[in-house]
Structures are given as C-alpha cells and as structure tokens.
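A single protein chain has been removed from this complex, and every other one stays in its place.
The chains carry the letters A and B, assigned in the order they are written, with residues numbered from 1 in each.
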Amino acid sequence: MFLLNCWYVAAWSHEVQGTDLLSRKLLGEQVVLFRKESGGVAALVDRCSHRFAPLSMGRREGDCLRCMYHGLVFDGQGECVEEPGRKRPSSGIAVKSFPVVERYKQIWIWMGDPALSDPSLVPDCHWQDDPNWRSIPAYIHYKADYRLILDNLLDFSHLSFVHENTLGGSVSIAETKPKIEVTDSAVKITRWYKSEPELAPYLRGVTDLEGPIDRWNIYELFVPGNVFNMDSGSAPAGTGAPEGNRVAEALQFHAVQIITPEDERNAHFFWAYAHNFNLESSNLTERLAARIQEGFEEDRNFIEAQQKVVDESGDDPMAYIFVDAGLTHGRRLLASLLAREKNINVDA
Amino acid sequence: MFLLNCWYVAAWSHEVQGTDLLSRKLLGEQVVLFRKESGGVAALVDRCSHRFAPLSMGRREGDCLRCMYHGLVFDGQGECVEEPGRKRPSSGIAVKSFPVVERYKQIWIWMGDPALSDPSLVPDCHWQDDPNWRSIPAYIHYKADYRLILDNLLDFSHLSFVHENTLGGSVSIAETKPKIEVTDSAVKITRWYKSEPELAPYLRGVTDLEGPIDRWNIYELFVPGNVFNMDSGSAPAGTGAPEGNRVAEALQFHAVQIITPEDERNAHFFWAYAHNFNLESSNLTERLAARIQEGFEEDRNFIEAQQKVVDESGDDPMAYIFVDAGLTHGRRLLASLLAREKNINVDA
Partner (left out) sequence: MFLLNCWYVAAWSHEVQGTDLLSRKLLGEQVVLFRKESGGVAALVDRCSHRFAPLSMGRREGDCLRCMYHGLVFDGQGECVEEPGRKRPSSGIAVKSFPVVERYKQIWIWMGDPALSDPSLVPDCHWQDDPNWRSIPAYIHYKADYRLILDNLLDFSHLSFVHENTLGGSVSIAETKPKIEVTDSAVKITRWYKSEPELAPYLRGVTDLEGPIDRWNIYELFVPGNVFNMDSGSAPAGTGAPEGNRVAEALQFHAVQIITPEDERNAHFFWAYAHNFNLESSNLTERLAARIQEGFEEDRNFIEAQQKVVDESGDDPMAYIFVDAGLTHGRRLLASLLAREKNINVDA
C-alpha cells in the first residue's frame, strides 16, 4: 500500500540526460523517463499500448518517444502522434503519462490523480542545490519494504550498534530519549547528546574539531513522498549549540534522504548529505560521502536481512520496547494518511 | 495451451548423435531423445517409472536406455526389458514413449495421440536438405510464449524498426499493406516492396547486386507445429519478379523457422535460412547466417522484454492497429484449431 497523491522522487536529474531512456519501477508501475529535446522531462508508462513492448527499448525523437517494435510515436503526454502506414494514428492508443516536476536536482513524479498534482506540494529540499551547501547526489537500491527504511530513520538508537564504527560511535545515542513531535504529515525528532568525549567515527580526522562536543540530530520525516530532512552536527561542548548558537568551529550538516517504493518489497533510496563548511574542498565532500555511504550500506545490510526474516514470519507480532516511540508514530501517521487517501478516492 | 496432435520439431538431427542423450522440455513435458545403435531415434518421457530419476542421466546400451539409479533398462518404445535381480521385469513399469520421424535434418515428435501420428503430415521443409539450397541449421532459445513469436512473424512491419540496421532497412515495409490469405491450417502473407533504392542492410556487400530493387517476402505459417516457410528475395527493379520472373541476378532465399513450445513461457526456435545462389561458397552461407542471427537476436530481445511486460499486465487488453491483420488471423486460426482438437479429444 502506497500513498498515491504526493510527489515522489523518480530519479536524479543527471540520470535522465540526452537521448537516454530511463526505465524504473515506481510504486509497482514501470515508468520510462526521457528528456525532451526542448528540455523538460516526460514520464510515461513503460509499455506500448499496442503489443506491450517496453517503450524504454524505443528511441527519443525530438520531444517524443518512438516504440521500436512497430514504430508508434508518443509525445510527452502519451498521445500517439504517428502510426506507420496511416495518415492519422488510430484512436484509443494513448499511453498513460505522469505529471513531473524537476527541482533540487531531482525529477519528482505524481503517480496518483493528475488533477491533484500541485507543484507547490514538492517539499523543500533546497539544500541539494543551494550554493551555501555542498553534497553529492547518491542512490542506493534496497531489497526491502520502504516502511522498514522509515522505521530505521525514525529510531536512531541503531546508530550505537549498526553504525558503531561509522556514523554512531557512542552508546549515548541509544540511551537518549528523543523529543518527538507529530504533525498531520510529518514526524519530527530532536536528539541531543551533550558533552560527548569524541566525534562520531566518520568525522574523525576530517576537520580539526576534537571532543568534548555537543552533538545533535534534528530531523523531520515528511510522510507524503517519504522525504527525510535532517539538521545534524557537532559543536565544541558548552558553546550553546542546544540554544541555537552555532559557532564557527561547529560541523553542520543537512541530509536529505528520500525513499520511493519500487514495489511492496523493494525501494529506491536517494540521498545527499550536505555540509556548509570548507565549501572550497571538493575532496572533503567526497571523503564525507564515502564514509556516509559506508554507514548507509550498514543499514541496507541490516534492513535487507530483516526483510527476509519478516517474509518468513507470517503474522508474528514484533515486540515493542523503549526506543520504538518514533517509528510507532511514523507507522500510525502513514496508516492514517493511507486511510484518508482511500476515503478521498472513494468520494471522488 | 498447445496443439497436441501434430508434428513438432524436437531437435536437429545433429543434436542426437552417438551415445549422447538429449533432454529437452517440449510442450511442458520433459523428453529424453537418444539414437539407437541401429540408427533410429527414440523419444521417452525423461523420468524413470521407478523412483523418477531422469533417464537422461542414464546410459544408452544398444537400442535401449538404462536408468543409472537402480539399473532398469527401457527400449525405444519405453518397455522395461531388464530389472536387476529378476529374470523378468516387473509389469506395469513401462515409460511413455513418443512417435518420432526424422526428416529434413530434423527430429519431429508427436506429443498427442500416437494413433494419429501419420508421418505424411510432416510439413514440407525440404529446402533444409535439398542440394539446390544451402543453409546452416540453427537454434535460439526463447524465454517467451510461442504465440508472441508467431505474432512477430505474422507482422513484418517490425522489420522497419526492430531490424532497421539488419533485416529491414526501409520504412516501406511498415507502410506496405500485405496480402493475407487464410486456409484451414495456415496463414499466407505476401509482401512486395517495389523499386526500393537499396538492398536490406544484411545483404549489402554480400553480392554485386545494387538497387533499385524489387523486394519480396512471401510466406506461410503452418499453424500445426508452428512451421514458417518463406520465399524472399531481391531482384533488379522492373525485371518482373512480381510476375514470377526471377532473373539470374536475383537473390533468392527460402527460410524455414519452426517454433516448438517448451512450456507456456518458453520456446525453441529452429531456423535455417537457405539461399540458392553461389552454392559453391560456404563462406557466403556463413556470412549470411551470422547477419540473420544478428537480426533474430533483435527479435528475441524485443519479444523476451515484451513477455515480461505481458506477465505484469494481467488482463489488460492490447490495442489494435492497422498492421495487426496478419497476427490477428494467426491467433484466430490457432484458437479454432485448439477448440477443434479439444472436441476431437472429447469425442475420442
């Protein structure tokens, strides 16, 4: 079950360039993305209406896409504009198209009712193309239910264990009780670990900053589209970071992590982990990205293994413990949004 | 659903030589083929009646086949002729055998009612072993429903697109309306493309012939056994080829393409593309076969991709367009033959 009426990230902009065609399954539906000669991106169902050949085996021609099985040509709205051997194409052979918005170096797609696809609903992820921040666009494919990834993001106690040698490094993380706030579309979590003796392992040696530090993770998971925005960082202990004073020595980050379901058991994970210091150093950006990817691969290993166990577990219930407050709020919010969407659709 | 009471090609003769055993699934049934010491070919279900070991893991002994699990020996009719430790084999342990005919370098098998297996029903494919024609026996395995391959063969408009740089080369093919004739067991299609400026790409450089040319594809798909016989070629334009005058400079071909279902989602494709000119040049035969195989791989790529989409499409209907007349006739004829066979079997 997926929320349909929201913007999902379909791809990074750089994945759809020139005349290349990108075929990707999104919410269980195979979609072909192409860039029109005139510049914009179009998204069609990746299935010719005629004999069901994949349009992604076709050829971009101008602002259109030709199926290379029997030669039908479709425009960016999915209308057939050419049928070989006929002056006008047969009627009733359009293919489904999807609204698309390109923003923050990403191609956002609306898989639900096109009439509701308001571009202003794309959530703010400007850190990905803001000149005051630097990051590298990255992608990880997950063989897992997207909801297991949301669970993971909503419970940072795992940093102490999964990421013991990378993103975590301190048992304090697991022992800290976070502040949790829930709105009608997001779960916001605030975690402070004060006077920690050391930086997280992935930051050691990256800058001159040394412990003790005040460290934080303040993030929001916006449930429609599974968009996770996080303010995180480390400041010299006692310099007032918790009160909002971010001194120059502080290492500040803004991470965007977006999960688009591929289907019920697979997901696309788009991420960019931006920093706003040492902006002149592309080497730093690359080193950070490599260390963070190492940490994210630790997540993937765990979550994909967890998925296999879940698949074998039928209806067995999971146990509830102390650290589950965040993910429980997230699951509830998702369920209520799904229920609401179902009612909306029934009314419409 | 397969037609059962007809001859299918099980293998090329050269695939069943010496004491080697060939195991191949045909119409959903695993069959073992072996050549008896006395020369003929036998076909048995590839499953020992005793403990279901594959007979293809056995050993040919004379005109028989020994199961190498517990040693039972079966003759070419599937009768058990030896049971270790007993003077006479137990009764009721025969395995099923299939009628086989060897003709045109191929082993033809009858999977339906053996009483109906009249060898005179093997369709004429003599071009494959006629000294006036040269070809190379070839095979392609398809991960696709055999009917998608028949569709492909019955609609040559795809030559303009799938085979743009190999077997096709001209949009005229897609734009030409073919002549279609339907008999009670075959669909016959005649396509002429007159005064084409160039040869098909796969023929360029092969001979001295240059455009303009009259080009043709005249073929019949014999539905029982999925046997496709095609007269094709290119002649200097205006030399009367359409009226039946094939001048010496004409390049004439006879292609035999036979599709045997492996199961509902896989197929065996046997082909030989014969030419009747420059017969002394084995190099020409090989060059032609290599180019044609390149074209046939283009088909396979498309059809296997199409199969995957079809598998995900449930009962969604395909759209009907101009070029579908041939394949629609083929599908209808197959359906009527299947229905007729079902009634025959019910009566019997």
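Simple rule for what comes next: a residue touches a chain if its C-beta (ideal position, glycine included) is under 8 Å from a C-beta of that chain, and two chains touch if they have at least 3 such contacts.
This structure is a prediction, so every number in the text was calculated from the model and none was measured.
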item	value
From B:90, B:195 or B:301, residue that would touch the chain that is not displayed	B:90
Residue ranges of subunit A at the interface with the undisplayed chain	151, 155, 157-158, 160-162, 164, 171, 174-177, 301-302, 305-306, 308-310, 312-313, 318-323
Contact footprint on subunit B, counting only the chain that is left out	30, 46-47, 49-54, 57, 66-72, 83-86, 90, 92-93
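Rule of thumb we're sticking to: only the chains that are shown with their structure count from here on.
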item	value
Whole-Å gap separating subunit A and subunit B, where each centre is the average of the chain's CA atoms	49
